[in-house]
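Mind looking over this structure? Questions follow.
Up next, chain A:
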Amino acid sequence: MVLKIRDVSKSYPSRSGKTQVLQDISLSLGAGESLALTGDSGSGKSTLLHLAAALEGFDSGEITIGDTQLSTLGEAGRARLRQSQVSIVFQQFNLIPSLTVESNLSLHARIADRRDTGWEQRLVNQLGLSELLHRFPDQLSGGQQQRVAIGRAMALRPALLLADEPTGNLDETASEAVMELMLDLLKDSRAALFLVTHSDAIAGRLDRRLYLRKGRVS
Partner candidate 1 sequence: MNARGSFTRICLYCIALLAVATSAHAQGFAGLGTEASGFAVPERGAALDFPRDHGPHPAYRIEWWYLTANLKGEDGADYGIQWTLFRSALAPHEQSGWASPQIWMGHAGLTTQRAHYFSERLARGGIGQAGVTASPFAAWIDDWEMRATDTGIDAMTLTANAPAFSYVLDLEAQGPLVLHGDKGYSVKSQSGQASYYYSQPRYEVSGTLTLPSGPVTVAGQAWLDREWSSQPLDEDQSGWDWFSLSFESGEKLMGFVLRGGDRNFTSGTWIAADGTATALEPGQFAATPLDFTSVERRSVPTRWQVNLPDRNLSAIVEAVYPKAWMGTAFPYWEGPVRVSGSHSGMGYLEMTGYEPE
Partner candidate 2 sequence: MIWAAFLTLLSHWRRHPFQLIAILVGLALSTGLWSAVQAINAEARASYARAAEQLGQAQADHLAPRSGRQLNVSDYVALRRAGWLLAPVLEGRVGFGAQGYDLIGVDLLNPPPLSLMDAAPISTGETGETDISVTLLPPGQIFLHPDTAATMDPEADVPPIVTSLAVPRGTVIADIALASRLLGRPEHLTRLVILPDQPLLQQPLADVAPHLVRIEADTAGTATERLTDSFHLNLTAFGLLSFAVGLFIVQGSVALGMEQRRGLFRTLRSLGVPLTALMALLAAELVLMALVAGSLGLTFGYGVAAALLPDVSATLSGLYGANVDGSLTLRPVWVLSGLAMALGGAALAGARAFYALWSMPILTAPRAGGRIRRAERSFVILAVVGATMILGALLILWQFDGLLAGFLFLGGIMLGAALVLPLCLTLLLRFGAKTAKGPIAEWLWADTRAQLPGLSLALMALMLALAANVGVGTMVSSFRLTFVGWLDQRLAAEIYVTVDNDDQGAALAEWIAQREDARALPIRWHDTTHQQAPLRIYGILDDPTYRNNWPILDALPDVWTQIADGNGVLINEQLARRHGYGPGDRILLSDSWNMTIAGIYSDYGNPNGQAILSLPLLLEQVGPIANRQFGIRIRPREAAQLIQDIRNRYDLPPERVADQSTIKAQSLSIFDRTFVVTDALNVLTLGVAAFAMLTSLLTLWGQRLPQLAPIWAMGITRKNLARLDILRSLLLAALTACFALPLGLALAWALLAVINVEAFGWRLPMYLFPSDWARLFVFALLAAALAALLPARKLEKLSPSELLKAFANER
């Protein structure tokens, strides 16, 4: 199993005491598998994704990535895990505006000290970015930026690829193309994909599908 979530609960402190965001969530995801997480807004989709990405801690239960139990890690350990095992594609793309496309693309892999230029070249070709390598993010269209964001995530060859509404900022045609690409690349990399979306069309293209309602899986 690449990702194993067992009985995880998460709450945020709020004015009226605590707000329970996730309650007793359990799921698992093996290498090469893909899982779509859907649900209404505010149902806790993004939070679950952030927990799976080791970005945030949780109250109870356990999350295991590879054979690492997240509850045993401190901030530094979680950071190391993110560096090497997990990459994320955000809805906002969140490219580094001061770096060129090329640097953005290789950044995560280089931080993890796992650069594979052959794989990178392949990604560039497949994502159609070869003309754009020396541009800066703010000189790109939304679809182009998202392709860079996917490339950056894939360049790491992560065990776990997380995506939060990766096509939410794109029109239908563009989002279709981006999804296509992502799934293609996934096949080559054997990574597990955990994707948050509200689009049934996209969810339908993945292996499995989970629906989150008020912090619980249904």
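How were these candidates chosen? In short, all candidates are chains of the complex that A comes from, given by their letters.
Assume contacts are C-beta pairs under 8 Å (C-beta built on N, C-alpha and C of every residue); 3 or more make two chains touch, one makes a residue touch a chain; residues count from 1.
Since this is a predicted model, take the numbers as computed values, not measurements.
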item: Given options 1 or 2, the chain of this complex that touches chain A; value: 2
item: In the complex with candidate 2, residue positions of chain A that touch it; value: 12, 41, 46, 50, 53, 55-57, 75-76, 79-84, 87-88, 90-92, 94-99, 103, 106-108, 110-112, 136, 138-139, 164-165, 168
